[in-house]
Structure formats: structure tokens, C-alpha cells
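Removed from the display is one protein chain of the complex; every other protein chain stays in position.
Entry: subunit A
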Amino acid sequence: MATLIIAEHNNSELQAATFNTIAAAKELSGETVVLVAGHNCQAVADEAAKAEGVDKVLLAEAEHYAHLLAEDLDKLVVEQAENFTHVLAPATTFGKNIAPRIAALLDVQQISDIIAIESDDTFKRPVYAGNAIATVKSNDGKKVITVRATAFDALSHEGGSASVESIGTTEHGALVDYVGEELTESERPELTSAKVIVSGGRGMGSGENFAMLEQLADKLGAAVGASRAAVDAGFVPNDYQVGQTGKIVAPELYIAVGISGAIQHLAGMKDSKVIVAINKDEEAPIFQVADYGLVADLFKVVPELVESL
């Protein structure tokens, strides 16, 4: 038994969800090995080697791995998978993009977005927008799994002393060429790992009004999120979206402002420890999951809240 984790990184540091995935791997039997594939990414391998719970790091350096494209990494992972019973990736857009390709090449049924490990072959995962939890047993020889980061507490980033071993690389498949990226600039904490999140919905009325939530977020050291309605209305970029089809979050405190609480939004945040809802409609479904609800005009109470913190 041994587990291979496909590291998500930007060639200079690991993405936070990789550490949660390492934590999930520690609940499985056997060694935990992290595969760092990228370009000029020695620093990432060194970072992984220092992480608690990592037994070994495999480093694959090639120019065509620079953007972690699934069509180039899949064959590399499949080659390495020979020595492993489990292959794990974080259930981020990176992991979701690549893991099914690996599973199909290995001819196994992948298990998506697990929230708990019952044993080496049995896992819990949410279905129907989180309205049901399925316990699934895999009868495949190898398990290819994506891990919901918020369901596993990350181990320490320090204290480990794994060895780093360079491995051979695979050819560039030339199916896909990278053109460019447009990343959202933000000084605030990353949405999926933030302890506090302030989210706005259609009730915010405009993108300008999100400045109010940003003030509140800054007071709380929080990240800013949004419902689909707010994204579709163009108030904020797509990657702010919390929900079944956006990001899944589970912070200590989630403040939903002007969000009605559709099933699809709740799927992304109902595992938050404390939920606060601010909405003028007392019938809004968000109040059914809120620990503290305030029925009021957000334009009046949000500035008041900022003032009182």
C-alpha cells in the first residue's frame, strides 16, 4: 500500500489544498509520496519535502509541465501509478481536470470530492449538491480520488524531512497549447482556506456596493465570496462564486449578505462552523441554515457592523 499525491503548485509554491490532500493520505495505509511535476519547481519539491506526513517527493521537471496541463501530466502520473495503490489530487479545478483522465487511462472508476475515509477502499462523498452523503466502496485495484480540502485539516508545513528524487519525464503530447491566464488580484486571504468569509448576493445591487463588504472583510481579515446571482450580474469575477459549481468553503465564520440561500449556494458553504445571514426577507431559505440571522436592510446594517468592529 502506498499513496501518490499529485501536487498543485505554481512552480514556486504549493497550493494550500495540497496540504489538505496530504492530511487525507495519512488516513490511508502505507507511504505518502508527493509528485511535483512542473518547470523550474525545485523550490516546490523542497517545500513538499518539509511538510509533515510526507515520506518521499518525486520531482519531474520539463518545460511542457509548466502549466500543469492534464494532457501532459496524465501519462507521467500513470507511469508512476504502477507503484501505488492510491492516487490522490485536491478537488480543485486542477485536480478535477486531471484525475478523471488518469482514472480512465488506468481503467478505474474515479471517486470525486471525498469528505471522509472509512477504510482504504471506502469513502464518503456528497451528492445532489450536498443534500445526501453517499458511502462508496471501490472494487478497483487502484483508487484514483479527489479530496475536498475543507474536510481534512492540513498538517504542519514544517518538520518533515523527506528525500527528493528526480524522475524521468514524458513527451509533450502537443494536444493543447497554453495561451494565457488572467488571474484575479487580491490582497485578501484565499477563499477556500480563509477562516472568515463575507459573501454577497443579488441583494448587493451593484459591483460598487461590494466595497462595503470589502471593508467588513478587511476588519475581519476575511475573504470575499459571492453567490451565482452576484457573479452573473457582473458584480464580481467568477472565481468568487461559492456553491455546488463554484468553490466549496467551510470557514469558522461565514457571513451571507443579501443572499437568498438557493440549494446550489448552500452546497458550497453549509459546513461552515458559524453562519450569519443578513437579509431583509425573513422568509429567505438562508435563515434555515444560519446560526444567527438578522432581518434588516443590508445597506443600513453592514456599515453599522463595520463601525462596531
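Simple rule for what comes next: a contact is a pair of C-beta atoms (placed from the backbone, for glycine too) under 8 Å apart; a residue touches a chain by one contact, two chains touch by 3 or more; residues count from 1.
To be clear about the criterion, contacts and distances are computed from a predicted model.
K.L.:
Which of "Na(+)/H(+) antiporter subunit A", "1,2-phenylacetyl-CoA epoxidase subunit PaaA", "Cytochrome D ubiquinol oxidase subunit II" or "Electron transfer flavoprotein subunit beta" is the UniProt protein name of the chain not shown?
P.N.:
Hidden chain, UniProt protein name: "Electron transfer flavoprotein subunit beta".
K.L.:
Which of these touches the unseen chain: A:K56, A:K96 or A:R188?
P.N.:
The one listed residue touching the chain not shown is A:K96.
K.L.:
Taking the full complex into account, what residues of subunit A touch the chain not shown?
P.N.:
Those residues of subunit A that touch the unshown chain are 67, 69-71, 74, 92-94, 96-105, 107-113, 122, 126-140, 173-184, 192, 196, 220, 228, 231-232, 237-239, 244-245, 247, 252-253, 263-264, 270, 273-276, 282, 287, 289-295, 301, 304-305, 308-309.
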